[in-house]
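This structure is in structure tokens; I'll ask about it shortly.
Right after this comes chain A.
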Amino acid sequence: MIVNILVGIGIALFGFALQTSIGGINRKIVGRLQKRHGPRWYQEFIDIFKLLSKRGISHGWIYDFGVIMALGGIIATAMFMPLTVDIVAFKQFDNFFIFVYLLAVGMLGMAMSASGSGNPWASIGVMRALTTMLAYEVPFLIVALTIINVSDSSSLTAIQAFQQTAGNNWFIIALPLGGLVGVLSLMGMLGKKPFETYIAPAEIASGPMVEYGGKQLGMLFILHEISVFIEVSLFVHLFLGGASNIFIFLIKYFTVYTVVNLISNVNGRFKIDQVVKFFYKWPLLLAIIQAFIAIYLGWVI
Partner candidate 1 sequence: MKSTKFTPVPLTKAETDKKWWEIGDFFRRNSLWLLMYCTGCCAIELPPAMTSAYDMERLGMGPMATPRQADILLVSGYLSLKTLRRLIYTYEQMSEPRYVVALGSCPINGGIYHDSHAVINQLDQYIPVDVYVAGCMPNTEAVMNGFVDLMDQIKHKRANGWKKYHENYSWYKANQITSLGEVDVHDEFHE
Partner candidate 2 sequence: MNSMNNIERVKEIVEKVAKVRKFEQIDKFQIAFEIEKNDVHQTLSALKLAGWKQLSYLSAIDWIETSKFELVYVLFNWDEALYIQIRAMIEREAAEMNSIISIFPGAKYYEREAHEFFGINFPGNPDYHKQLILENWDDIPPLRKDFDPSVYSDRKFPKREYSVDYSVKDPENKSFEKIKEREKRALSLRTGGQKK
Partner candidate 3 sequence: MSAVLLIAIPLLAAFISILFKKYSIYLLFAVTIFNIANVFLATEGIIIIGGFSPPLGISLLVDTYSKIALLLVNALVLVIAALNVKAYPKYGTILLLVVAGLNGLVLTNDLFNFFVFLEISGIAAYLITASNKKPITTFRYLVIGAIGSSLFLLGLIILYSMFGTLNMVDMIKEIALNNNYQELVLPFTLMFIGLGVEAKLLPFNSWVKGILGHSNTFSGPMIASVYASAMGFVLGRFITNLFNFEGMLLTVVLVILVAGIVLSDIMAFASKKSREILLFSSVAQASMIALLFVNGIIIWAVYLIIANALSKTVMFMIINKAQKDVGSDEVKSLQGLFANNLVIGIIFTIATLSVMGLPLLVGFTIKLNFLTELADAGQIWTIAFILIASVVEGIYFVKLLLKLWYPEGNLIKVNYHLSFKLVFAIIALALLTFGVYQAPLDKLDNTVDTVMEVVNNG
């Protein structure tokens, strides 16, 4: 058990380092996109460590406890995440629903400490985050239902193995509509531009993070990096057939994150009720149609 836990912590650490560096590289790519140099690739590391070295403020015990609980929840989720078919901390316990719901613990921790900070903007930010979650979560879970029903298991390693077996191909090809819905809800999950209502710096002064500074903000940045790692690798495992070895995983991970990042950089920002209306119109419809086709009619490409 101790070995598994250490492997889990290793995976979480690897995820953090991976995402932070890829985040830095992406900031450079976006910079180049806007005809400017863009920061060094390790700029995100520097930001995080700078924040950790500063002396922030605290609004009471719930303000700190929330941040600790949030980061703890997210690290716990990352520890369950399989990198490839065989690199996974807990062999048959990496159940899909653990990721969806342990992320919710992270969200709850952050929401609690944000509203505990007493700033109305933080509460509005949390409200917007939860409403966006309500929007993108349901279509994603419907597609997940189809995938679990088709691959006949809800453990990620099994789903990867199913996609990598000779006969069938990646779910993004096998379930095309499902793949499209997956991308849209991934952008919602990552809080990328069109659905970035809850970190809207112009409107609500960076939403929930308004009262954070110093180490709390550093921990929240770590939390953000690891949750991005979880969401993107979830997408990779569910839709792109996971990876047989670590390099394929890195390549797939990088392409997914860069594509989503580029899409987000050319988009404006939705209003909060537009986000909900959007997700409950097209993605949900596509998800239901995809589920209907895949489960009842059995047409899996």
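Per the selection procedure, all candidates are chains of the complex that A comes from, given by their letters.
As a working rule, contacts are C-beta pairs under 8 Å (C-beta built on N, C-alpha and C of every residue); 3 or more make two chains touch, one makes a residue touch a chain; residues count from 1.
The model shown is predicted, which means the values in this text are computed figures rather than measured ones.
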item: Chain A in this complex - touching candidate among 1, 2 or 3; value: 1
item: Touching residues on chain A, where the partner in the complex is candidate 1; value: 27, 31, 34-40, 43, 46-47, 49-50, 53-57, 201, 205-206, 209-214, 217
